[in-house]
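Notes follow the structure.
Only a single protein chain was left out; the remaining protein chains are all shown in position.
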Amino acid sequence: MTPETERLVSLRREFHRRPEPAWREFWTTARIVEELDAIGVDDLFVGPDVLDAEARMGTPDADDLEAWIDHAREAGASDDLLDRLAGGTTGAIAVLDGEDPEGGPTIALRVDIDGLPRAESDAGDHVPAAEGFRSENDGAMHACGHDAHATIGIGVIEALKERGFTGQLKVLFQPAEEVVGGAAPMAESGHIDDVDYLLAVHIGLDHPTGEVVAGIEGFLAVSHFRAEFAGEPSHAGGHPAQGRNAVQAMAAAVQNLYAIPRHEAGATRVNAGDVGGGTAANIVPEDAYIEGEVRGETTALMEYMREKADRVLRNAAEMHDCSVEIETKGEAPSATNDAALVDLVEAVAGTTDGVESVLRHDDLGGSEDATYLMRHVQEQGGKAAYVCVGTDHPGGHHTATFDVDEASLPIGVSVLADAIRQVGEHRP
Amino acid sequence: MTPETERLVSLRREFHRRPEPAWREFWTTARIVEELDAIGVDDLFVGPDVLDAEARMGTPDADDLEAWIDHAREAGASDDLLDRLAGGTTGAIAVLDGEDPEGGPTIALRVDIDGLPRAESDAGDHVPAAEGFRSENDGAMHACGHDAHATIGIGVIEALKERGFTGQLKVLFQPAEEVVGGAAPMAESGHIDDVDYLLAVHIGLDHPTGEVVAGIEGFLAVSHFRAEFAGEPSHAGGHPAQGRNAVQAMAAAVQNLYAIPRHEAGATRVNAGDVGGGTAANIVPEDAYIEGEVRGETTALMEYMREKADRVLRNAAEMHDCSVEIETKGEAPSATNDAALVDLVEAVAGTTDGVESVLRHDDLGGSEDATYLMRHVQEQGGKAAYVCVGTDHPGGHHTATFDVDEASLPIGVSVLADAIRQVGEHRP
Amino acid sequence: MTPETERLVSLRREFHRRPEPAWREFWTTARIVEELDAIGVDDLFVGPDVLDAEARMGTPDADDLEAWIDHAREAGASDDLLDRLAGGTTGAIAVLDGEDPEGGPTIALRVDIDGLPRAESDAGDHVPAAEGFRSENDGAMHACGHDAHATIGIGVIEALKERGFTGQLKVLFQPAEEVVGGAAPMAESGHIDDVDYLLAVHIGLDHPTGEVVAGIEGFLAVSHFRAEFAGEPSHAGGHPAQGRNAVQAMAAAVQNLYAIPRHEAGATRVNAGDVGGGTAANIVPEDAYIEGEVRGETTALMEYMREKADRVLRNAAEMHDCSVEIETKGEAPSATNDAALVDLVEAVAGTTDGVESVLRHDDLGGSEDATYLMRHVQEQGGKAAYVCVGTDHPGGHHTATFDVDEASLPIGVSVLADAIRQVGEHRP
Partner (left out) sequence: MTPETERLVSLRREFHRRPEPAWREFWTTARIVEELDAIGVDDLFVGPDVLDAEARMGTPDADDLEAWIDHAREAGASDDLLDRLAGGTTGAIAVLDGEDPEGGPTIALRVDIDGLPRAESDAGDHVPAAEGFRSENDGAMHACGHDAHATIGIGVIEALKERGFTGQLKVLFQPAEEVVGGAAPMAESGHIDDVDYLLAVHIGLDHPTGEVVAGIEGFLAVSHFRAEFAGEPSHAGGHPAQGRNAVQAMAAAVQNLYAIPRHEAGATRVNAGDVGGGTAANIVPEDAYIEGEVRGETTALMEYMREKADRVLRNAAEMHDCSVEIETKGEAPSATNDAALVDLVEAVAGTTDGVESVLRHDDLGGSEDATYLMRHVQEQGGKAAYVCVGTDHPGGHHTATFDVDEASLPIGVSVLADAIRQVGEHRP
């Protein structure tokens, strides 16, 4: 293992050990800042300076945030930095100037940094458990490889600082991807208004170590919602007609949500993924909720589903004399890659050490809020591509045994750093 | 306040301060035993000796029981007694011999002793909070007056020991009424096989202090069930057709449970009172549950509902390619009072100090597992009646502000002790 | 067979041969008028003079009425009379004065006269088929004994004219009972405002020939509705999202109608008895309907159900972006008998020739719009009872093989005529 690889592995394990779910990436942000300070960058923004706070969605409540801030403090984050993030704004943007930073292209690299609210496996054959870097934050886990993403972001800065490039590089350390909540406020922050090229990266996605996909397509636009139904309780034996049954409302909604008509214009999705209601067998349920989502192959199809879902939710409530409040908790549009940028990545990957197979396209079939950033750049005349760096992963994404093959870390750094150098030179 | 009343009040407040939900009445049983030992009874059985353990329903798991045993130990229950109750069998039966215990009638008095799994109000105008005997067990509360019932049971023994009576008295300190789970195993224990007369008592039920109802009717037979649906998760965006959706199964079941046809033979009830399912908005839900109940004006009507509910639950699961496990968590038949015993109680109450109004009958419109004991006694040729002792209660039964008017405690003791003396003498 | 009985049988068979469904009793009314003219009564009102036309419900359209009027004309009804009924107002009220018509009580007898829209059996063992008086009106049948009722009404007038009585008798030949539509407009006509006693009669009801029930109870209040859902069609393969699916709306309504909560105050009913929608397998359905009913043990309970049903129907439509029109097609309140009048009928029946068994009460468990008349009389201080005259009937009411035992006709005439004489004399 080269010293560079050793450093990447060590950094990734550090992140892996301290996963922080969406909007709680206090220690993670602090650790990134610390590292970047050590490397030396030309500009560095954090927290409230990298987000339009109004545009955030799915943020936790104050108690929740406070607990994670305390946790970060105990883990070594500086009081100074924590004070700046305290309102619940996390993430960072690092700026590195290459040659001709004014005249050359502005190139952004987006890496996301949040963990997931799920427990990590402690099985003996789960490498993080076996080698002692399993999550120390109970109930949280880097189960989607964002620990590797943060590491690759730092690695690219280090590599380009050493090897040089043309133009200006902005690395976006984005919070809250898992709730499709962090990209929109970063897109609205002003920092990417001048970006000419945006690369986003994801590791794994069922592609093995040594494989690179130049342009991931098939992003479904998504809207994640929470509906809270409120009725009135009564004793189910003595006063069954005195209640207003929120569980009946919820069940009617579930049945009719899944029954929203398919659309001839393309794929749609709907899921009532987390539901509940009521208090006891003998009480007519006074409250219920659905946490769910709708998706569409295009943003318009997602909006078709959202409008229909709203109609179902409101009338299911009203049908059972209940009220309902519907909150949008996260949202992302669909997006597509620019062919010229995909061409370039495809060519670069084909000559990168360690890369054995290059695919031009593959479909995600899921959602990603990087699409907000991609569209923002494209709407202003820039180009964007979403690159996948393969990694052998024993468990699927989001499962308790997910892990990355650390051999893919230097491959990711090389492909992206080379691609950025080529973009600077050739402006595709 | 007489010394007797003072003692009843003090005892009731002690029970109130330490509510223990169904099957966890470790400290409560210990405290009753301690008190009865002090009074002196002719026989005293506890825990495994008062229940047919096989007939229990709705019992908690081992960890849960262990925690409450520890709690009881800290609160002063003796290790000795706790050892005897350890398997999760609570409750006690006290035997008091009057004159001619062999030749005279065997008379049982049933009082239930469990609390509810709900938090108690800490409002300033809630008397237990204001006077310092609010629940010390977080999340548990005597919100249905069983603290008063246990107290009355002890008070009756004390009164009859002093005043004498004919025959033999068995006071049944029954656990787990709130989950309709404790009466069946006590009925099957053998202890009431020789009972000629059974009186059960409840306080309140919307009747004011000074009012007595000689025979509560309108018990709905009930069956409390839990259905667990199991499917298979998948990513709702990428693989919507690979899951087997347990929430769809649950919602279809809820809709069709409430739609079970009404029955021409009398009142029926159904409720899906506590439901839930799934894990996250973007995962096809792999599990779901319904905790619910069916009731009927007669046991046959309840069984009609149960059979229909089973059919709905099984086919809702199968419809969505899920499995379902249905567990009966509690059950009680319907029952009626014996007129001769009601006559006697009505007459006695009419001459009891403090009683201002006597009703012959009123309808419960709910369920009570005392019906198991009533029917057991009746099936063997005995007679039973269910007596209500009114008490002003500011909040409704099962609410956070429920409380009893302690002036009703001595009234309850008098009515019941007098009734037992009259039964012994006149064998109605 | 006495000549009186022969005459009753012949008259009943004539009615049986020409059944006319609700609001189409043109020939039937004409035939009754003809008969009463022959007998001679003191006053005779028909059609528009016996109904408040505004209060009618469930009336057929003009073409339908015209066809039945033509039919009645061909069957011998006079043009003169048909002209008076033409607006679709059928039925008659005959007034017969006894002794002291001003000073004595006003007594009403209600008989209904409409047939049912169903085909009659032509089986060899169906007496009307075997003996040649099967329905000549295809698709219509006297399958509920109203042919016998009309006959008994005429028979009672004839008997009392001969035997005399005290007071004044009004016989109400009421149309449109089967759609619970004729009683309300007759109650509002003014004719029964001065009625002191009302007897209504029904034959059969599963009671054998020779049995009389003095007071039928258990009338469920009912409201019969039709809901028409309107959406928009589209090709189910090519444009599934362009339609607005009325069948989805209807199905959601059906599921939730049956799931309206049971009511603690008494029995309720709901039924979606006739539903349909759509045009072809490959077209998103643009229309659908539910013809259904709600009932309640009391009028208030029926109204509870109706309000809930309306809520369900409207929101099911709205949920699927459809509209719905809800029409009340018929309606009747609940009602109870006056004990004093039941006492009298019970006593009279006990001494009537041919009566072998007298029941004081039995429950209908269904609905009847006679309740409108009963309540109207009671609200003005009068008394009412609903009498059942048993008759052996091979098929059930409303089935193709229903028939009456004609031996019950003179029994019915005797019981009612005697009861009216007793009422006149004793004013119970």
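Note that the chains take the letters A, B and C in the order they are written out, and that residue 1 is the start of every chain.
What we mean here is this: contacts are C-beta pairs under 8 Å (C-beta built on N, C-alpha and C of every residue); 3 or more make two chains touch, one makes a residue touch a chain.
Quantities reported herein were computed from a predicted structural model and do not represent experimental measurements.
Peer 1: Using the definition of touch stated at the top, determine which of B:94, B:184, B:252 or B:344 touches the missing chain.
Peer 2: B:252
Peer 1: Just one of B:71, B:207, B:224 or B:262 touches the chain that is missing; which is it?
Peer 2: Only one listed residue reaches the unshown chain, and that is B:262.
Peer 1: Which residue from C:20, C:188 or C:293 sits in contact with the chain not drawn here?
Peer 2: For the chain that is not drawn, the touching residue is C:293.
Peer 1: For the full complex, which residue in A:262, A:361 or A:426 touches the chain that was left out?
Peer 2: A:262
Peer 1: Considering the entire assembly, which residues of subunit B contact the chain that has been omitted?
Peer 2: Given the touch definition above, subunit B has residues 238-243, 245, 248, 252, 255-256, 259, 261-265, 284, 304, 311-312, 315-316, 318-321 touching the missing chain.
Peer 1: Residues on subunit C that touch the omitted chain in the whole complex?
Peer 2: 220, 222, 224-225, 235-240, 245, 247-248, 250-252, 254-255, 258, 269, 271-285, 288, 291-293, 295, 329, 364-367
Peer 1: Please identify, in ascending order, the residues of subunit A that touch the omitted chain?
Peer 2: Residues 255-256, 258-259, 261-262, 264, 267-270, 365 of subunit A touch the chain that is not shown.
We take it that only the chains that are shown with their structure count from here on.
Peer 1: For the homomeric pair subunit B and subunit C, should the interface be classed as same or different, according to whether the shared residue numbers exceed half of all numbers used?
Peer 2: same
Peer 1: Take the average of all CA coordinates in subunit A, do the same for subunit B, and state the distance between these two points in whole angstrom.
Peer 2: Here subunit A and subunit B have centroids separated by 51 Å.
Peer 1: Among the residues of subunit C, pick out those that touch two or more other chains and give their numbers.
Peer 2: 255-256, 259, 261-262, 264, in rising order.
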